[in-house]
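Can you read through this structure? Questions will come right after.
Note that this is a trimmed complex: some chains were dropped, and none of the rest were shifted.
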């Protein structure tokens, strides 16, 4: 037999392969199916009524229940991995992430990224790549638009770095632009009894802190199943043979899984914050491993009315998740840095109904 | 930063919060999706042909495959947890549970409960709450109606107890009322070869005992995934951090998961008992934990013809499940109580086709 070594596998891009302005069309279009919504519910136990019941969603002006905003995010994110972060050392941050259209079962998502920043590290071993990634539906309409930056290995420390450039990124998405993915809620359409909480946008105030009380323990089978559902191929999540010999000795849980777990826990206290309209930034402070229990708390950073809309308002929420540590005393970041149990520090905008949209009885 | 403690999380109701006649509209309407049926199949391996194949169900007069009766039950049950049993010490029993309409993918379920009984315990620390809970579909039609009673903590032992009252509950649902959720099977429509067993209602006799032979080992990821699918938030199922410090040192498996596992095992011997028409009562004798293997056996308690119907008859079945113990010798309850391996003692009615509904060849 005539053995020929193949060069058909994807080695991923290394730092020196990227160029400012480069556009990457990502592979693997993905039709979102009703099964994806069911699996997402089963993996996180999410209870937001809009995403749970077609009847509830239709009364608000949706065609039917959209999928969870974070499920759409994870699917789009997953597509970018083979081109952007297969050789990543660390996922450093997110910014300016906006949810622009609801995604429904039956929609097909694609993704494209543009390189908007590059900066080689001083050791010449790696560099930081900034990309603006967009998810599109089958009509070509943009459903999600976000920036992330990752530290990517160089193939060869000696190879010249591409021209540098670091983008200006907003500290937060301005409230004025929020809400495109949310229909105008008809007056009195939002039933708070069915939604599970009486508290409207009007009832929250900046500085308010909410302990989400419950904790959830994560199993290997769960995070692997979730991450594969997103077609995210980053090997650190799946390969105990190689990870067992690595820095942590175990598989790393996809950071997006942690975000979804924290968001599901936040229902207890934020039940009417039904739509993630934007993610201002997020930091995976430390890794989560299977067998550990996640807790979360949130602080309201701001309450913003939306121009021309009195049906919903925006809550800027900082959610902090910790592992193996209940959050009744709000562990966070102090002068000496983060509490050692903290693993996630997320800053996002969610929409909640205002008084006029709420049903009188509900 | 101006930290404000929040009171927006749901503390659940305590014993003294309930009143006889009180009606509770539960949150989180839930559209049943095709993915829920697939997940239910994957979690339990159920093989009843009516729930497995649209073609089989349509021949019997269903619109298509209804979801498993117990899936509908778990979804309705899950909705009652945040209002009824968040502060429960123990789930004590079920009675008078009737399945009144098939539930199909696409249906949306809601739930409402009425407090029908209250009895403070003599230690003033807790009391028993009896509720009649009903599940409704998107047309407002009742699909499931059942009573359960739970022991609920008092917030304050010193607070006065609400007025007492204990409901009269039937030991069993009368056979006369069964079968509303089952279409009239056309003569010869039921194919026993496809269904997997030649044994019809006519072939069973009271006193008959069936060892269901197979055993199934439960993993943490499986019961957590199932219980989240039902949006059941009882924290004992998910939080190893707190349960590890508790009585058992581990997460408890939701009792309904055990019932569904036992029902799926019972296919081997009861393959044509395709519809759970009623649950007369059920007792979770002992907890099940991940890593343990469930076995089950059943005894036919009664065979009842249904008034005006010769297509199907009802089998009253007692199913006993045991852990880490095969059931060939039918472990049950003797003079000294239950065999130590027994964890479930369930009494229910299932419908099976009679000779006239069975195909000649099948």
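So that you can tell them apart, the chains are marked A and B in the order they are listed, and the count of residues begins at 1 in each.
The rule we apply is simple: a residue touches a chain if its C-beta (ideal position, glycine included) is under 8 Å from a C-beta of that chain, and two chains touch if they have at least 3 such contacts.
Fair warning: this is a prediction, and the values are worked out from it, not measured in the lab.
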{"item": "Complete complex - number of sequence copies, 2 represented", "value": "3"}
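Everything that follows uses one rule, which is that only the chains that are shown with their structure count from here on.
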{"item": "Rounded Å distance, subunit A centre to subunit B centre (Cα mean)", "value": "36"}
{"item": "Residues of subunit A touching subunit B in the complex", "value": "33-39, 41-45, 47, 49, 52-56, 65, 105, 193-197, 199, 203, 205-217, 219-222, 225, 268-271, 291, 293, 295, 299, 324, 326, 330"}
{"item": "Parts of subunit B lying in touch with subunit A, wherever the complex brings them together", "value": "1-6, 8-10, 25, 27-31, 33-36, 38-39, 82, 105, 108, 110, 138, 219-222, 224-229, 231, 233, 235, 238-242, 251"}
